[in-house]
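Removed: one protein chain of the complex. Kept in place: all other protein chains.
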Amino acid sequence: MDDNGIIISLQHVSKVFDKTFVAVDDVSLDIKRGEFVTLLGPSGCGKTTTLRMIAGFDLPTSGKIFLNGRDITNLPPYERPVNTVFQHYALFPNLDVYDNIAFGLKLKRIPVPCFDKEGNPLKGIDKAAVKRLKKQWRETRNDSHLSEEDREHQLASIEEELQKAQTTEVPLYKMRKLSAKEIDEKVAHALAIVDLEEMEDRDIQNLSGGQQQRVAIARAIVNEPSVLLLDEPLSALDHKMRVDMQLELKNMHKKLGITFIYVTHDQEEALSMSDKVVVMKDGAIQQVGTPENIYNEPTSAYVADFIGESNIFGGTMIGPKQVRFLGANWQCVDDFPLNQKVDVVVRPEDVILGEKGKGVVDGRIISSIFKGEDYSYELEVGKNEITCRDHAARLVGSEVSLSVAPENLQIMEKELTNNVYTDAYLDKNGAVVIDGAAFACDIKTLLKGSSIDENGYLVDPKNNKKYDLNDADVIASFDLDAPELSDDLSAGEITGEIVGSVWIGDHYQYIVRTEDEEDFVCNTPYQWNIGDHVSVHVPPEKISLRLKKGLDSYVVE
Amino acid sequence: MSSNETMAKTKKGSKFRLFFRLKRRYLAIPYAIFLLLFVLIPMLMIFWYAFTDKAGNPSGEAAVSFFTTPSKWSVLLVSLFLGVQTTLICLLLGYPAAYILANKKLNRNGVLVVLFVLPMWINFVIRTGATRDLLDWIGLSGGKYPWAATLIGMVYNYLPFTILPLYTTMLKLDRSQMEAASDLGANPVQVFFKNVLPQTLPGIVSASEMVFMPVMSSYVISDTLSEGKITLFGNSIYLNFTNSQWNSGSFMAVVMLVIIAITMVITHKFDRGDASTRRGGGLW
Partner (left out) sequence: MVESVERKEKIQKVFAQIYIWFLLLLMYAPILVLVAFSFTDADVLGKWNGFTFSLYGKLFRSEAIMVAVGNTLIVALVSSVIATILGTFGAIGVYEANRHWKRTIEFTNQIPVVTPEIVLALALTVLFVFCREHFFPNFQFSFWTLLAGHLVLSTPFVYLNVKPKLEQMDPALYEAALDLGCHPRQALWKATLPEIAPGVFSGFLIAITLSLDDFIVTAFTAGPGLLSGESKISTISTYVQGVIKKHPLPPELRALCALIFLVVVLVVVALIFVNRRRQAGASGRHEKARMKL
């Protein structure tokens, strides 16, 4: 099979729930055979939905999923060679350990060759293949994503295969159940792998969390799936158990040699177990890479902040491989255009502390925590704060210098520089409505030198044309410094919950999500907590507007 | 390849496959159709018949006749009165009983509750006949004392329905609160009115609901025990049914529905929605 060893391939997969909530947004991902892949992200990032689509519990709204090159997008879960370990195990409480593990085996049918009376193998047309090909033919024909040309081409090749299947005779097989002995052996083997020998007769309720976890894994791997899906399987265990199980899962993965797709929100778990980490946010993939790669070379401030401890600063490129932040100029290895606004990520352990004046910039230690093998210091540099790790014990209040090796400065383009709302519109009072809330704004900015008459129409003094902008669709935008947050919920135009927060050197960047899932990103020096309910106020002069259609379509006769 | 036409015929299959996820929700279709045909439509028919005449033309005849004929609206008063009276007596008898039953020291394994519920499983028409014959035997015959006999029969039949919901709320009664109250110097009467009664209010409300409406609408008990001398809503609707007077019968049913709506609005804030404890629900 010429597939570069790819076992699972997601192609532009999206999932929309209830026609409005986009859980997974155009995800494309290739997973190689035998890999341990982790989907990592906070809750609600779409990682579980992605897993469920691979398992077949949810069907993608659009896009395709391939397994071993075969399109399984619409295949029901019971026909997929994939098994799942569920978050809360989902063991059948009415069955004992043995029956739980044997559940899939008892349903399994395996092919055995048919013989005639003389003992010669029987031959005939492979009806199953014919059926499968016919189905594939139909699906290809109905596939709206294919171009006319591709479709013709694919249909032709399927027809050819079908022709062959319908005319050539192959040895016939009968499907039979597994014998009790076969099942016994497989169950015993699976129990041995998960270290639960001789527990067959125990009731599920009488097992500890860790044991239930092992039964759940045994129940899945006993079916010899090509891919094992694990949905936050360790989240219900206590810390020590979790660490033990991480090691064991890794060993199991080695022993079994099958592909593991693992979902977690715990970055430590992801980094310590995986061959490949897929960081997700808001239904989209942020970064794919090895754990080292993700940790050392995060491609966005989000990934850097999510994976491990990090300091993030807003900076500006001031020359070739030169960046300015923390009030100083630093050498770096990434190159961006001059004056480009960038985010700079520095891992605490990459900061080198030294004698005052000997580094790039000086700072003062404001707190110190002993961490066992080293100390974690909080430093004040100008009005910024930075976290560093150092082996030497230093006094709080002492002045030190900071430097960072150029290759340890991660520089990335600023993710977001503006809040943009493309489905805003103007109401009859001349305010702009974003996500159902009216924000006062100045519609005169839409036309230079214009004024507003008593009917609320925009008047062009040059030709006296009037424009009725009630209901006009606009794109509204304001920069990240514009929104003002307040805990007085009536102080702003709209209220929401803080769902994200990143400390960027000298200010916080928050994401305020409204009830209708609209996000307002804002920079502010004040501290809020995730989950806080706040109101958002945007000063009218900070909102800039752009009409979607030309002004002429709003002329009043 | 055979031909494209044969392929087109089997097109449905894959679509059907696609919807395998939805199959479970389709399981509700038979029940939804059943509810539509035998609950929703009949209920609408009642309203239709209540406000039309025999020929099927819109008419307020049934309504006018109900409110202007003393023998008809007196049914409403009698039913309301008997309903309130039975509810009060059931509460007075059942409340202490439920309180005692909920006390673990006196009713260690709940068997006593089963004893209270057990008569409900004997056919209630036979039980009603038995009550009547027993009252006859001790000289309290329905012919001579129709009201008393009916009241006794109602209380006898609905007492278990009062005790059950009260018992379930009393099981959840926070006895430490009562101890705290008496510790703070409240006398038993004060403890009862300030603490126990408010805590058990939801039980009282749902017990009343389970007695009041069924009493108003009962037929067999009032018919048998008063020997036909007391006419409740149930008897009245039954009479309309036997005489095929669908319009006036339907109007009375509408009046009942209005009374239900009113009681539900009143009790809404107390109702915890465990509808399954209503009627036979609590038995098992």
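Lettered A and B in written order, each chain numbered from 1.
Just so we're on the same page, a contact is a pair of C-beta atoms (placed from the backbone, for glycine too) under 8 Å apart; a residue touches a chain by one contact, two chains touch by 3 or more.
Nothing here was measured: the structure is a model prediction, and the numbers come from that model.
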item	value
Residue among A:108, A:134 or A:186 touching the omitted chain	A:108
Touch criterion as defined above, residue of B:66, B:116 or B:161 at the omitted chain	B:116
Residues from chain B at the interface with the omitted partner, ascending	20, 22-32, 34-36, 38-43, 45-46, 48-49, 93, 96-97, 100-101, 103, 105-106, 111-112, 114-116, 118-134, 136-137, 156, 159-160, 213-214, 216-217, 219-220, 223-224, 233-234, 237-238, 241, 244, 246, 249-250, 253, 256-257, 260, 264, 275-276, 278-281, 283-284
Residues of chain A in contact with the chain not shown	18, 55-57, 76-78, 82-84, 86-88, 90-94, 103-104, 107-108, 203, 205-206, 208, 219-220, 223
